[in-house]
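All protein chains but one are shown at their positions in the complex.
Order as written gives the chain letters A and B; numbering starts at 1 within each chain.
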Amino acid sequence: MLYSTNFRSLRRLATASALVGAFLGLISPQVLAQAANTKPIRIGVPTSVQLQVGRDTLTAIKMAVDDINKKGGVLGRKFEFVAADETENPETGISAIKKLTADEKVDLLIGGYTSGVTLAQLPHISAAKTIYLGVGAASPSITAKVKQDYDNYKYIFRVGPINAAHQARNLVDYISNFVIGELGYKNIAIVGENAKWVQDLVPVLAKGAKDVGADVKLTELFDTQTSDFSPLLAKVKSSGAQYMIVVLSHASSDVFAKQWHDAQVPVPYGGIDVKSMDGDFYSRIGGKSISEVAANFAVRAPLTKKTVPFFDEFKKNSANSPVYTAFFAYDSVYIYAEAVRRAGSFDTDKIIKELEKTKFEGVAGEISFDEMHDVQAGKGKLSLIFAQWQDKGERVVIYPKELRTGNFILPPWMKK
Amino acid sequence: MKAFRGLDNISVVGGLGALAFLGFLPTLFPGKYLIGVLTVAAIYGIWSVSWDFMSGLTGRENFGHSLFIGVGAYTAGFLNVQFGWGPWWSLPASMVVAAFFGLILGFPTLRLRGPYFALAMLSAAVIMQRLMLIFWEFTGGEEGIQDITPLIKDPLHYYWLVLALLGAITWFLAWMARSRWGLILRAIRGDEATCLAAGLPITTYKIASLIISAAFAGLGGALYAHYQLQVSPQLFAVVTSITIITMVYVGGMGTIFGPVGGALLLTLMTEGLRNFGEWRLMVYSLLLIFILFFLPNGIVAPTWNKIRNLFSQERP
Partner (left out) sequence: MEILIYGAVTSAIYALLAVGFTLIFGVARILNLAHGSFYALGAYGTYVLTSIVGLPLWSAALIAIAFVAVFGIVVEKVLIRPLRHSQLGVLMISLAVALVVEQTLFLVFGSEYRNVPSFVDTKINLGGVDVAGQRLLTLAVAAVAIGALYIFIQFTRLGSAILAISQDPEAAKYMGIPSDKIFSVVMAISAALAALAGVMAGPFLSVQPSMHLLPIVKAFAIVVVGGLGSIPGSIAAAFLLGYAETCVAYLISSSWTEIVSVLATLLMLVFRPAGIFGKRAAF
């Protein structure tokens, strides 16, 4: 009897130990994981997925994520990312943020393109207390909120592009040193789409241009939906302008270029034209953008140690050359990773404090933030590079002089 | 035969039950995401119900409902951001402004026949959208007005507010539909000439119903503005009107409560299709075609009627 009792209790003990052992065995990876916190860091990417700016944002993030993960991740955790289409419409943008923060529960957001959409998303990002690294929208109003209401909006950072005011100043330099300085054209026309960032940019541009001696013959903002530019182009021609500065992003740059070319408007043009940053812009409109000068944030030249390797690596991942959002999206991932390492934790407020101290050598220049979490512009930091479309779709840098790779050409119908 | 007096017991129970269920749903599945989706669904419900009251009963399909929605929303935006008024003022203000637009648009357009009325209202909505873009200095243009203050910060409580309003509006409009008012509107759909001959002031009724429809649509617009915390010209788009019309068709035209079900169903379906975001409009359009052909009475209302009949048969 003693035997059987012992046996029974032994069996019970054995079963119990087995169960406990199995249980421990099952949960220990989780326990260990919890201890080491190896659940992945989720990046939410709200961007205009259909457009080049969106696709390149995602490609660049993938490149950065793969690279960092290969090297072991950050504090033992690896990155993963998920995209949400914000299109160019504030409504969809807000849904995208909601989906990423409430549903996908991301740890950080990298993305953006249309300033109006980003502005609409801000209160929702703030409510979700999630860090947002902007890579595409240029309106200063976005980061102005950081100063106005730090506690609620400290999560917002702009890694790129430089804001509209900085871009305006770059354009003024272009006008002053190149258009007037080298081409000798004093009469200019300013034409832009009626979007928030342009509304912010044009007044600074117009005043700056006048200050450097330009005669601004015409300033006109047209509706982003416009598809027939002939009245506008006719106005530009009759205004006596010798050069047309454009500020375009969402508008139909393709149609604009085609119509300008087909009517052989005797006024060369250039400026900020986001669609013209696309590698296939020239070829997809049958070469009709020839002689247009478009601003870029980086070209395949050693602006920093990372520029050329980035371009080459990007080529392996995509059929086209990268547009501006790619540079900043790529840098954003590393900037975040470094801030986390310096903070030594994933606490949002600690990370924000470290992000503010960022001094990072990025693809297009050195990235650092001002007191409004807005990326700083200037020599060695970020600035616009002006490249011209020439024969066979070649992009030739014509300004700033230090980076020039070729000579400026006039439109084919204006050659003497 | 009780239909015209008031709602019969089963409908009341059903309605209250549905409302309670919807109210408790977020507590069963906590999470901001669901609350967000349900809030939007409820607002679409308000828009659908208001549309159904006018267009469903009179048969004059209003393709420009988005105009009243947008007007209400922008009123909220203006008062809140431009003038700094407290957010609660938006609710009555949006109703008044939207009703006003209903009045001035109703007068000239309501004598037009079906398709022409529809297209006239569509044109009006397109014009409003354009005006918002043209006067961008005041209206924020394409990107609209941002930074609207929320009515109630807690999303769950806001949801309950919207749900309560939806319930109240549906009950009110259903009651109106079953009263003499509704009878006259339905008679207008049937045969206007006879109504005129009978001496009924049909123009007054038509315009009044449009005004009521517009007021509630505007209210929904204001609620939406305080939820999204921004307004943009997209609200005026044809797509908004079409979405609402689809919801009403799915729910059952002219039934008042059907469109609420339609709105809920379609909003949830949209969220379910989130991953195929680009396909959403496509699915809507195909659904619309499908329903026009095969289910002209919608899905929700006929289903409810069947359920109701089951219950009434079971009584001893």
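The criterion applied here is as follows: a residue touches a chain if its C-beta (ideal position, glycine included) is under 8 Å from a C-beta of that chain, and two chains touch if they have at least 3 such contacts.
Just so it is clear, the structure is predicted and the values come from calculations on it, not from any experiment.
*Asks:* Given that one chain is not shown, which residue among B:P108, B:G190 or B:G272 touches it?
*Replies:* Missing-chain contact among the listed residues: B:P108.
*Asks:* Given the contact definition stated above, which residue among B:L183, B:L196 or B:L286 touches the chain not shown here?
*Replies:* Looking across B:L183, B:L196 or B:L286, the contact with the absent chain belongs to B:L286.
*Asks:* Out of A:E182, A:D211 or A:D228, point to the residue that touches the absent chain in the complete complex.
*Replies:* The single option touching the absent chain is A:D228.
*Asks:* Please identify, in ascending order, the residues of subunit A that touch the omitted chain?
*Replies:* Those residues of subunit A that touch the unshown chain are 50-52, 87, 194, 220, 222-223, 226-228, 230-232, 234-235, 237, 252, 254-255, 258-259, 262-265, 284-286, 413.
*Asks:* Need a quick check: the contact residues on subunit B for the chain that isn't drawn.
*Replies:* 59, 61, 108-109, 111-116, 118-120, 123-124, 126-127, 130-131, 133-134, 238, 242, 245, 278-279, 281-282, 284-286, 288-289, 292-293
Throughout what follows, only the chains that are shown with their structure count from here on.
*Asks:* Can you list the subunit B residues touching subunit A in their complex?
*Replies:* Interface residues on subunit B, with respect to subunit A: 31-33, 36, 133-134, 136, 140-144, 146-147, 228-230, 232, 234-235, 274, 277-278.
*Asks:* Quick check: in the complex, which residue numbers of subunit A touch subunit B?
*Replies:* The touching residues are 85, 89-91, 94, 98-99, 101-103, 114-117, 119-120, 122-124, 194-196, 199, 223-225.
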